[in-house]
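All protein chains but one are shown in place.
Order of writing sets the labels: A and B. Residues in every chain begin at 1.
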Amino acid sequence: MTTTTAPLPPGTVGAFTRAAFEAHLASLPPLPEWWLARKRAAFEHFAALPLPVRNDEAWRFSNVSGLTLDGFAPPATARAVPFASIGIRKAARLIFANGRLFSREILDSNLERRGVVVDTIQNALREHGDLVRDHLLAQPARLGSDKFSALHQAFLVDGAFVYAPRGVEVELPIGIFSFALGDQAATFPHTLVVADEGARVTVIDYFGSQDDTERQLAIGANDLYAGHGARITYVGKQDWSHQALALQSNSTVVRRDACVQSLNVHLGARQARHESHSQLQAPGAISEMLSLTVARGDQEFDQRTLQIHQAPHTRSDLLYKNALLQRARTIFSGLIVVDPDAQKTDAYQSNRNLMLSDEAEANSLPGLEIQANDVRCTHGATTSRIDSEQEFYLQARGITKRAADELLTFGFFEEVLNRLSQDDLHTALRTLIQSKFSGEKVIR
Amino acid sequence: MKSLTDSGSAATVENPIAGIDQTKGDFTYDVAYEFDAGTGLSERTIDYISSVKKEADWIRAFRRQALQVFQSKPMPTHWATRDLENIDFDRIRYYLASGQKPKRTWDEVPEDIKRTFERLGIPEQERKFLAGVEAQFDSEAAYSNIKEIVAKQGVIFVNSTEGLREHPDLFRRWFGKVIPTGDNKFSALNSAVFSGGSFIYVPPGVKVAQPLQAYFRINAENFGQFERTLIIADEGSEVTYMEGCTAPKFSTATLHSAVVELVALKGAKIQYITVQNWANNVFNLVTKRGLAHAEAEIKWIDCNIGSRLTMKYPGVVLKGRKARGEVISIALANDGQHQDTGAKMIHAADETTSNVVSKSISVGQGRATYRGQVHIPKRLRGCRNNTECDALLINTNSRTDTYPAITVRGDRNSIQHEASVSKVSEDMIFYMQQRGLSEGQAMSLAVNGFINDLARQFPMEYSVELKRLIDLEMEGSVG
Partner (left out) sequence: MASLVIHDLHVSIGDRPIIKNLSLTVNSGEVHAIMGPNGTGKSTLAKVIAGHPDYTVTGGDVLLDGRSVLEQEADERARAGLFLAFQYPSEIPGVSIANFLRAAVQARLPEGEEIDATAYYKRLYAKMDLLKIERKFTSRAVNEGFSGGEKKRCEILQMAMLEPKMAVMDETDSGLDIDALRIVSDGVNALRGPGLGVLMITHYQRLLNHIVPDFVHVMYDGRIVKSGDKSLALDLESRGYDWVKQELAALPA
């Protein structure tokens, strides 16, 4: 039990001391009581928990020594952001720099008239308090990052709030951009998406830094809530500085006949952990979880997923593909849980690793925990190199080996990109991945 | 004194799995033990075992060091079931024996022990199709014999105590090398108190045509059996080893914790077959691993039907180029049972291949778990692993888990893992019922079909037994 006066164990909180926490609270506008109480509890929880150690099952194969919280500071307010359009038409755009709102543009004038809210969490706390209270960080962290989730909640400054009311279909995507700027910057981006009954909305969440040499800490989270018959498409593009330590946790709640499709593209950071937790809470719920990772240099990508089927006749489908170059490491640890009542579950989980270097390392832990008998559950994991026959075929047509490998790697990713229904999104993502693959700085 | 306490067939009706043991293994005879290390575990227990066995100093020191490792290691409940916490190490008897030297003929075996093995059909099987048999009763082998024709080829088949005494150099060279004491808490426990088990050496080029068999019998209550088996197949040799095990069902928990080490030298082949049918109060916590040198092949065929909790992940360390490892696993978990099984494949040389096929069936409230590890470290070339895990759930309250862990470094290897969970469809059952089979018979047939391709890998005598066991298991499972 940690009391408010007890000294904290050294090394456990890093830069995020009690004094830093109080200073953080003082910098915020007045908060609702419940939120302030949650933040205080979160800080205590964070301070009381140890950092993960090598033997933690939830961190198996992870580089736990890289999880340092030392030397980060609350960043300064940004004057400019390295934003550039990636050519996707949007209904609205929010830009955050170091956790604070930089700009807010509503591009489709119909949005507000139809009751769609695209705003900051700070504003939403005032104007949509009940919704925020019900859905903001409301689900437990079950994949090992309790300490970091608590830190995120304690130090959360601001984030995006997207709400689509009953029956409203938002055609164009909503773009959210979060930038970490400056060396030693710590940032806690958050995106909360609530789709009411029958609503449809697409959110693109982009994370980036000014350049790849800045040492940064990014602990982000997103909450996706799809009400009865709603549909959410979420695309996360993580392109933090290559010196960043990034931890992102997702919570997806899918209600009756609703569907959430999420695709996370992982490109940046020195060490990036991504936890994704889908709860299928009512019959007809569908969660599609997709991921693409280009791992290069000394990067480590650590992905943990949980597909929980809590009701009968639910479906989840996970496809995570990693391409590994140079000395990169990836970890995929996935678990499908089928509760005893969730008969007629249809769950799938697949992790495919493409090895493009003799130094790269892929770890795969695809898991199942099934407590209902009338289910269809399968998982698969493969780790292999490019098919030498295919490579030879392309070379025989005069294509260089390097170009052939690139082509085949894009082919490897196409299966995932093809799952996206929006064409321009598909094209923009392909461009992003291609530029990443060839080692150029990304064009946004 | 030597009265028969046959617990009869009353429990057959309640629990089909106990039913098997009742018909086959659930009986116990009162036996006067000449040697008894008492209850609980301390240095004195170990000294007693060493003294009785008249062991060399190095093995005495080995046991003591192992005890320390055992005591210092926590229970692995951070990943394994908390049921392990129900083992009370202070209540267990660690060494019970009626004599020190196994008999070479059944006639010499004391009557009270002999009739146990006769009832289990061991002497008959020996006559029919085995090259050698060892029959362990609690801590020591009561009988051990090898056919003369096999012995003449230079094949050694004795129990571990004899192996230590009579072949110390060979024994010491490989003992504890495949599974170090500190591998896990239970390998440490076994290293401290081991007794019995087989020591086998097959000389270069010798191919033992018929299987060697060991039969492990627990007779006493509150007992722990800790056999230690070491099999060395020299260059180009081949051997098949089969083990079977039974115990009566006592009201208190029984512990079985074996360590089995296999060494296949260049080009050798070892096939190790287990049909585990312990009573369902037995904690069966076993460490099994083989070391395969160049072009050698180690194959574990493992079938788990009995026990309360089995934790067993047979492994192969593929140490030499082109070595091959295989695990074929069948698990059947019925009410009150948790079969936590799997496989470990450690690739340590180029062009090594491994194959894992696991099929589990969960019945009633049974729980089957697969844990796998495949490790291909860097700079290796041409390594391949293929893993298939299929689980069948019979009832709505059955449970199955799958937890593989695969690490691959470099781009010259390939692995593939696939798992599926299914049930026997209602249409299939109706189809078979329409042909006149009862629902239970239909279920049995479907389950036998599910494991059929694996069951075929067992020797004939065992696969028939396996089918019979499954039929018995499934009879009461529907409705």
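Basically, contacts are C-beta pairs under 8 Å (C-beta built on N, C-alpha and C of every residue); 3 or more make two chains touch, one makes a residue touch a chain.
Everything quoted here is computed from the prediction, not taken from an experiment.
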Touch partners, limited to displayed chains, of the chain removed from view: B
Residue of B:Glu34, B:Glu118 or B:Asp453 in touch with the missing chain, whole complex considered: B:Asp453
Contacting the left-out chain in the complete assembly, out of B:Ala56, B:Leu84, B:Ala348 or B:Leu437: B:Leu437
Those residues of chain B which, in the complete complex, touch the missing chain: 425-428, 430-439, 441-442, 445-446, 448-453
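Please note the rule applied: only the chains that are shown with their structure count from here on.
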Intercentroid distance (Cα basis), chain B paired with chain A, Å: 45
Contact set on chain B toward chain A in their complex: 78-79, 378-379, 391, 393-423
Touching residues (chain side chain A, partner chain B) in the complex: 55-57, 60-61, 340, 343, 353, 355-386
